[in-house]
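Just one protein chain is left out here, and the rest sit where they should.
Naming follows writing order (A, B and C), and every chain is counted from residue 1.
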Amino acid sequence: MHDLPQQLANGLILGALYGLVAIGYTMVYGIVQLINFAHGEIVMVGGFGALTAYLALPGGTTLWLALPLMLIAGILVSTLTAVAAERFAYRPLRNAPRLAPLITAIGLSIFLQQLVFSFYPDAKKARVFPKIPGDPFSLGSVTVQRSDLFLIIAAPLCMLALGWFVTRTRSGRAMQATSQDPDTAKLMGIDTDRIIVMAFAIGAAFAAVAAVAYGLRSGQVDFRMGFILGLKAFTAAVLGGIGNIYGAMLGGLALGLAEALATGYIQHLPGMHLFGGGAWKDVWAFVLLILVLLVRPQGLLGERVADRA
Amino acid sequence: MTTRTETTPVIPLPATAATTLTGLGALAVAASAAMSWTWTSDFPGDLTYYGSPVGLQWLAVAAGVLTLALLLATLGTPGLRWAAPTRSNNAVLYAATGALAVAAYSVTSISTELGGLANLEPGGWVLAGGGLLGVLGALGLPLDRRTHVPLRILDKRLFLLLPAAPVGWIAAHAIPGDKPVAPVMTALSGALAIAAGAVLLLQLGHLANSQLRLGKVDRPLPAPRELPSWVEVLLIVAAFGVGSYAITFGIDTDYGELFIGYLLLIAFMIAALAGSGLLGRLRALTLKYRPVTTGAAFAAAASFPFQTGEQYASVATNILIFATVALGLNIVVGLAGLLDLGYVAFLGVGAYAAALVSGSPASPIHVQLPFWAAVIVGAAVSMVFGVVIGAPTLRLRGDYLAIVTLGFGEIFRITMQNLNGTTGPNVTNGSNGIPRIPELNILGFDFSQTHALGGIQIGRFGNYYLLMLLVTALVVLVFARVGNSRIGRAWIAIREDETAAEAMGINGFRLKLLAFALGACLAGVAGTVQAHVTYTVTPDQYTFADALPPNSAFLLAAVILGGMGTISGPLAGATLLFLIPKKLEFLSDYQLLVFGAALIVLMRVRPEGLIPNRRRQLEFHEADEPAPPAADDDTTALTKAGA
Amino acid sequence: MIGALSLSACGSRGGKSGDNAGSKDNNAATTTVVIGVDAPLTGDLSALGLGIRNSVDLAVKTANATNEVPGVKFEVKALDDTAKPAPGQQNATQLVSDSKVLGVVGPLNSSVAQSMQQIFDDAGLTEISPANTGVALSQGEKWATGDKKRPFKSYFRTATTDAVQGPFAAQFLYNDAKKTKVFLIDDQKTYGAGLAATFKGQFTKLGGTLAGEEHVNPDDRDFSAIVTKVKASGADAVYYGGEYPAAGPLSLQLKDAGVNIPLMGGDGIQSDEFIKLNPKSQGDFATAVGLPVETLDTAKKFIADYKAANYKDAYETYGGYSYDSAWAIIEGVKNVVAANNGKLPSGDARKAVRDAVQKVSFNGVTGKVSFDEFGDTTNKQLTVYTVKDGKWAVEKSGTFNG
């Protein structure tokens, strides 16, 4: 157990990544009750946007200069994609049966993956993403790779900014109001279309940040990266209470921790020696989800929705 | 509110001239099939012969003959009148357009694949000319049209793409080729160009719509002539015979060009036959003679292996497996309204259960149960899993079910991979799966052998096809009977409004669990057959999303694309979803891209699915009819269904 | 063109005999033999699948150009299995139903092989996989206990089985690299898990200890929790059973976390992509089948020819094996034709070819190609490569024996 601090750090870092992506799911769901399955692909597109910016810069640009530009490019690409998807794929279906937009989302997810796979040069294999150069740095018994610095700084900043936005700005409060009661919000003169676009855009911007963080830490981006990440993030969003932005981050952290700890320690529990390690970590994450939902059906921070008869 | 319609031609032509033109065009298209279309056998199918049509040429014959028949029927030719009760020339126009589509597609694909129009032989020219002539003539016929269709303009911002495309092109060329970003820019400018093209095309479509103003027929239809009932029964049988032949033709198409031509023809012909009122009439007949219809449908399906070889029987068997599982999912999604994103896992549970007790040398359980027992085991184990997954989650809000089922699907795959003796107890051999599952032998009927049935050789896949058809029939039976019973009504009530359903005394949780378990059980049965057909079960066959069915995403797509809550919907949806990626292999890399785009577009155009539930159909198209002028139809007030 | 026109005008479909394009060839008696290919041509693994297809195509073109089998013209019929058993099986039936197909190269995945073996065997159609490594495919499920039994007479492979590559790597790590404490990781797929299992058997037999065992999901790119375990275990090397897409980031994250021990794997990681994805790959090892490319003229020729043929996709890991597989079929056909007065036997050509393939022996891209009594390659030549200055360099070459 002497590596516990290290495993905790692993879990928290991974969890922050999940959390950033989960925010996109949660914001969209909170406002339009749509599970935007294509959100994982929005992350992926953002990653390739950032990569493009890196490629466009003259060789030898230091990463500290390149990183902000990559981030901007990534955010631009993923936001544009998300907004276009909302406008042309989801909005026309807003009054269709609940499952129709879901199929659209699955279609969109396949479409975006294949678009990158087929047309982005050399994207049939993973493409190399720059890493922050230098040795890992250590803090006591915890070692963190240098590239994770970005995530460690960016994730809390993003959360702070989002918190400020939803509580302090007019648009943010309108967004909260819409998510709680869309009909009333509409009556109060809130332009719900604008709010929905905003939710997609903010989710996509966070997705791009997550994509850059992902690229930096694993040194690559590939056209499938959004699938697993999206799946995990969606789980995180549900775990934290879908619709709640802080819940999304909390759910992400919990999921990341669960995976790291399951990989590290489950097999040391009595009778569990066959059911631990990396092979079972996803199973344990899922079990955690079920347990949480059984005890708190609305998720960790979700609010109980009373069905008004 | 009345919809205003008129009966006028689009192109002012004298009536006889228009009729003659259409007829001549149709004849020319059909006749061209007897001529050589191109000089070289390099084009798939070898269209170089005179007097012996193949492939695309048969499609041209069908298109021409159908157009002609519809034209004659609309003119009131005795004997054909029954087939065109609406007497609408729209049907002729659709058929003629279908002929033109086949012609245009054939000619373009010949000239692009072989490099230039010079590759066309006289037959090709006759074909193209005939197609054009037919449509021109049909546009001159008095058509049923709406009096006013406002021109829709796309979102103005989209037109920004038009100038953006050339700018992108210039930018891509301005970058020196050795920069790492250059290929990215080239790809980007290509994408811009494609998007700009799509926008233009869409706008052109709207323009055409506002010019053509084609509408539905709202004249009262003449009562059909009373036919003796044996004639009516014969008509049903004939209709199913034709349908079965059409589907067999589709499955048997052995190159992509033919399949595309086939799809074009089928789409337009269905539109034409619907416009002529023939489909409505046949539908009325099938409702009148339900048992005959069921028997005819079953016989038509069963005749498949007798019409074709092993190669296509193997495809058809897999289609049946996929379609059957989709129909099982339709109980869960379409009737009870539960979103199951991991349904393929139940197919897997059934397949694994059957494989374990099949006596395969790789199975750690060294028993060989007879097949009927294996089916029961598969169904029971699947059902148990359904209950185990459902019991804790069905009490939760509906959307949580989505993630839990999605998770379950993935966990199933991972667990099957882990139970390999190293990372878990040895049950499934991990990723090696359970191979060498023995062939079935039911009552001395050895499925691996070729049997002569009625003088026709039925091979291994033919045998399994017929077995699978029995399973399909079972699922259809269960779906039809349960769907239209006290239980089925309760499911639909839950789907519509769970709170109200509970207030009517329905135990929502128990009924949802029942739906979940029944769905799982049926998928499990299909799985037991699948295990024997493919010889092997491995974890990687049961994924959430993949290039080819069956997987959970495709299953759901088949249900929703086909039409929720119906029987024929998922069957049709599954067949299409199976065949399209398979037949479009020549698109290779772009096949999935096209599939993704098609899903988006189809949901946009027809959210109720290809074969809508009678109820849903009412719901969706009611709103179209009053057509308030100048309303943005994106926001046409439809009440939220279900919610 | 006029000539062609009149030809087509006069022809009638019934009169079509043999190969219609025969007018171009002066030899009227040419028969066409089709070599089928089944591989994933679309999807994630399409890079490998297209490499297989192109290499077979190259072999066929070469055979036709040199008129390798007089009177026989070879063609390729490539089908896409998308790496899934069911479509693979449909492809198998399609190939079986085409009587001109006398041999098939493929598939890439073991699970696909399982679904098609029986079908090919029933038809007596030769199937040579360039990539399957699972031992059970050719030696039966009980091979590990020494009870080897060949289930399908028509199944061959040019790829080495896990039973060769894993133990060879174990010998190298223990004897040559002097690593005694190895952390074993695999990706749970047929290839990776099989490799890891055979490595483990040999390594512990030699006296080495396993510092730990772990498994990754091949789609994962975050290995921090496992890296931490490796670090804590004090291992002096990692053996990874799996392919480069996960091996690259795994090795990188090991080094990023300050665990500077080499990672070793099989031919699944011996790819330039591994080095590209992993800037800190210096010192990592990989085994590959056959002698180093530089020492084999056949290999050099293959690489040059492949380049000259201008294929859109690289030949990838299995290109050489695929070329050899196709060539084994061509050799088989050649022997059959030679034994039958320069013609293909009219009766059971497939079974004749199958029996001939069993006996072929020639120098291929990967070394000497011939098959043992299980249909496995007799080539036990292996080479260990190591990453040096951003390139795979030969570390050691040898033959595996027991």
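Note that a residue touches a chain if its C-beta (ideal position, glycine included) is under 8 Å from a C-beta of that chain, and two chains touch if they have at least 3 such contacts.
As a convention for this text, contacts and distances are computed from a predicted model.
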Among "Phosphoribosylformylglycinamidine synthase subunit PurQ", "Heme exporter protein C", "ABC transporter ATP-binding protein" or "Na(+)/H(+) antiporter subunit F1", the UniProt name of the subunit that does not appear here: "ABC transporter ATP-binding protein"
Sole residue of B:77, B:426 or B:507 that reaches the chain not shown, by the stated touch rule: B:507
Residue in contact with the excluded chain [from B:492, B:553 or B:611]: B:492
Given B:75, B:482, B:594 or B:610, the one touching the chain that is not displayed: B:482
Absent-chain interface as seen on subunit B, which is shown: 477-478, 481-482, 485-490, 492-493, 496-497, 499-508, 514, 518, 613, 615-616, 618-619, 622, 639, 641
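The criterion applied here is as follows: only the chains that are shown with their structure count from here on.
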Chain whose average C-alpha position is farthest from subunit A's own: C
Interchain centroid distance [CA atoms averaged], subunit A/subunit B, Å: 34
Distance between the centres, which are taken as Cα means, of subunit C and subunit A, whole angstrom: 38
Residue numbers of subunit A (touch at least two other chains): 227, 277, 279, 282
Where subunit B touches two or more other chains at once, by residue number: 414, 417-418, 423, 589, 592
Subunit B partner contacts - residues on subunit C that touch it in the complex: 1, 4-5, 8-9, 11-13, 20-21, 41-43, 46, 79-80, 82-87, 89-90, 93-94, 96-97, 109-111, 114-115, 117-118, 122, 134, 136, 140-142, 151, 188-190, 193-194, 197, 213, 215, 217
Complex contact set, residues of subunit B against subunit A: 155, 179-181, 183-184, 186-187, 190-191, 333, 339, 392-393, 395-397, 399-400, 402-404, 406-408, 410-411, 414-415, 417-418, 423-425, 499, 503, 544-545, 553, 556-557, 560-561, 564, 589-590, 592-593, 595-600, 603-604, 607-608, 616, 634-643
Footprint of subunit C on subunit B - complex, ascending: 36, 39-41, 46, 48-52, 54, 121, 309-311, 313-315, 318, 361-362, 414, 417-418, 420, 422-423, 430-433, 435-436, 448, 460-461, 533-536, 538, 540-541, 546-548, 582, 585, 588-589, 591-592
